[in-house]
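What follows is a short report on a single structure.
Partial view: only certain chains, each at its native spot in the assembly.
First chain written, first letter: the chains are A, B and C, and each begins at residue 1.
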Amino acid sequence: MNNIDERVKRILDSYEQFGGVNLTDSQNFPNREAVVSALLDIENLIFPGYREDLILNSDSIESLTGERLNRIVRVLTGEVVKAIKYTCLHNNRDGSGCYKYAEEIVLMLIDEMPEIRRLACADANAALSGDPAAQSIEEVILSYPGLEALIVHRVAHFLYSKGVPVIPRIMSEYIHGKTGIDIHPGAQIGEECCIDHGTGVVIGETCIIGRQVKIYQGVTLGALSVKKQMLGKKRHPTIEDNVTIYAGATILGGGTVIGKDSIIGGNTWITSSVPPESRIYTTA
Amino acid sequence: MNNIDERVKRILDSYEQFGGVNLTDSQNFPNREAVVSALLDIENLIFPGYREDLILNSDSIESLTGERLNRIVRVLTGEVVKAIKYTCLHNNRDGSGCYKYAEEIVLMLIDEMPEIRRLACADANAALSGDPAAQSIEEVILSYPGLEALIVHRVAHFLYSKGVPVIPRIMSEYIHGKTGIDIHPGAQIGEECCIDHGTGVVIGETCIIGRQVKIYQGVTLGALSVKKQMLGKKRHPTIEDNVTIYAGATILGGGTVIGKDSIIGGNTWITSSVPPESRIYTTA
Amino acid sequence: MNNIDERVKRILDSYEQFGGVNLTDSQNFPNREAVVSALLDIENLIFPGYREDLILNSDSIESLTGERLNRIVRVLTGEVVKAIKYTCLHNNRDGSGCYKYAEEIVLMLIDEMPEIRRLACADANAALSGDPAAQSIEEVILSYPGLEALIVHRVAHFLYSKGVPVIPRIMSEYIHGKTGIDIHPGAQIGEECCIDHGTGVVIGETCIIGRQVKIYQGVTLGALSVKKQMLGKKRHPTIEDNVTIYAGATILGGGTVIGKDSIIGGNTWITSSVPPESRIYTTA
């Protein structure tokens, strides 16, 4: 016989021993699966019929949309409540009475949907007009990971901006795992953005990105220092309007500004500002 | 109460407002899940038993193969029909009578299976003989993402070469999401190719890659210009036989040719042709 | 009619023709889905409640843990048996009598769980203290792909060190696909490691990494030569304690040692040793 009882006991002891990671905390923790299912509902709300196996028609779209809105409110509010309570727990405060507050935030997110949808269409058109390989806007919506990463980011950023903890991060890690594009929910990204191919892109929490910016795979918009005391300070660069950043470029630092209409070549390494209309290439 | 009716109405209005992305188009759109399920069936047809939870034996392999062929014909033809109709719709033409045409293409793909299987075996042997860490060909088939990306590419490229719209792109984005390897279905790739580790590899639509080429993670074979008017022109490099390209190298331009038997070092940046037997390294 | 019978026959012929990849071998092959399900069970054993949709409480944790241990023993032992038999088959030896041997290895892995859990907590604390964007250890456990990759690696490395074939590789490819972080099961990684963002990281089989090492996205710790005869030799670098390696750095070679307390800048290319406390940056 395998002495499983004894082995169970040793593992239970291990749970006791490391105080920072105990069970009580996990109980009020947002559930990853629930957050992701609400996120997929939101994606399908924005572009109905593109990623789901449903026959849509003009007759049924009203009840489908109503069903979806209610489900998003129910599921996402439930998780936001847990996220808020979890933070209270950490701050030794009381999480009671927060359902209505959480629901209000989710309803605000829903009221933002037409705007997020407008931005997504603008992003899709930017990808279509900038990529000779793209044949139609439907193809872009269906198959461009960069577009999906931006949609998810705009949802996560909205919740981040309302102070919702943990959940925006679950959303951004979900899409990071799926696309290889890692955008912190705090980053501010302007209209008509295009992230092409995207694998390995990292965009930090305090980035500010203007309009019509194009970013290729492997680009890092990061921090020069990752000391914990930098918390709350601007640690990541500013990219002005109409900048293109080619594959593998690394741009670091909270004070670094890439002036508008610049082109940053591939595999470059930039830690200080460059003026508008710059052309930066490696010499190798 | 949450005024969901009013919120539904606002979202329905948003669907009306942005004309390029409306519901009618989505109805005849290929379904991503169906395309992926057919693709997985094709992968299991090529290497039966390696990725599926099925007890195989020489008795049942005939009916299993027959079941699979019929299912691939049924599912993939259904999606190809939608893809063709969708294109017709965009071109204001009539999509009627295209089932037989779509079925013929899928049957041609099936007739190509022994050849794709032969190429996959050659790719697998190339990986095995080139990687000291690989212990057997079965291990390579089971666990090398580069090999799976090449198998999917050869399927997608076949459909691309027959003029099937959208579906090859769904296939390449599926495997891009899974492996981090982004190969456009238009790229031409020779025998005994090996993509090692693979995360971040980008291979553009008009690339031509010879035999026995080895490519490491983070390699970009891209375009110098992405202007829309480049559509249909050769925008990506040519890699001749027996070339090795190390991690993070970037090779750009439709006229750029890497001569046979060359070795391109890691993190290099190449925008013009190099002769055969070149050795290119960064000096840093 | 579509002549499916004839097409089935041609594909069956193709299975006959390529001898190295035949059905008989696949029968005793570990099943990927079973290995991954056991791995997820192990992850949930280490941090119960964080990634699973289960209500945990102090009452039920004992029976939940017992259920999990037994299931891990049952499922993983079954796959280890197949992996061992498969290897025997390749070596023309007999695989009989290996159930008890396989079970012993799995029980040893379970006895290692408290230690792996301790290491994971140390890794999580390292991530928390080194990232201004991280707000709590629970958030790190839930959403940092680098932490999950390290947990999976420590499990895979344990099995690798006991000589279990194929299965450690299935585990490492699973987490590679999910996170873009590719760590060979053979690599030795010290305590309090932190891999941030992680996409595109490659860590080779014979790497030795000290304590408190921090690694960013796109870092390669690779081999200078991948000739098959290098099998069993140290081909990948040694990273000493307290080294930070920024995004896109490439460090190659079995004799290359990065001295302790060094900082390696982004996009650097290093093929020989550097002394302790080095600061290496590209000059571009």
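A few comments on the model shown:
We take it that contacts are C-beta pairs under 8 Å (C-beta built on N, C-alpha and C of every residue); 3 or more make two chains touch, one makes a residue touch a chain.
Quantities reported herein were computed from a predicted structural model and do not represent experimental measurements.
In this structure file the full complex is assembled from 6 copies of one chain, 3 of which are shown.
The definition used in the following text is that only the chains that are shown with their structure count from here on.
Judged by shared residue numbers over all numbers used at their interface, subunit A and subunit B contact each other through mostly different positions, with under half in common. Subunit A and subunit B have centres, each the mean of its CA atoms, that are 26 Å apart.
Multi-chain contact residues, meaning those touching two or more other chains, occur in subunit C at positions 180, 199-200, 218, 248, 267, 282, 284.
Of all the residues in subunit B, the ones that touch subunit A in their complex are 2, 4-5, 7-8, 10-15, 17-18, 20-21, 23, 25-27, 29-34, 86, 90, 165-166, 169-170, 172-173, 176-177, 180, 182, 184, 186, 199-200, 202, 204-205, 218, 220, 222-223, 226-233, 235, 248, 250, 252, 267-269, 282-284.
Taken in their complex, subunit C has these residues touching subunit A: 45, 47-51, 53, 55-58, 61-62, 65-66, 69-70, 73, 103, 107, 110-111, 113-114, 117-118, 121, 124-125, 129-133, 135-139, 141-145, 178-180, 196-197, 199-200, 217-218, 247-248, 265-267, 282, 284.
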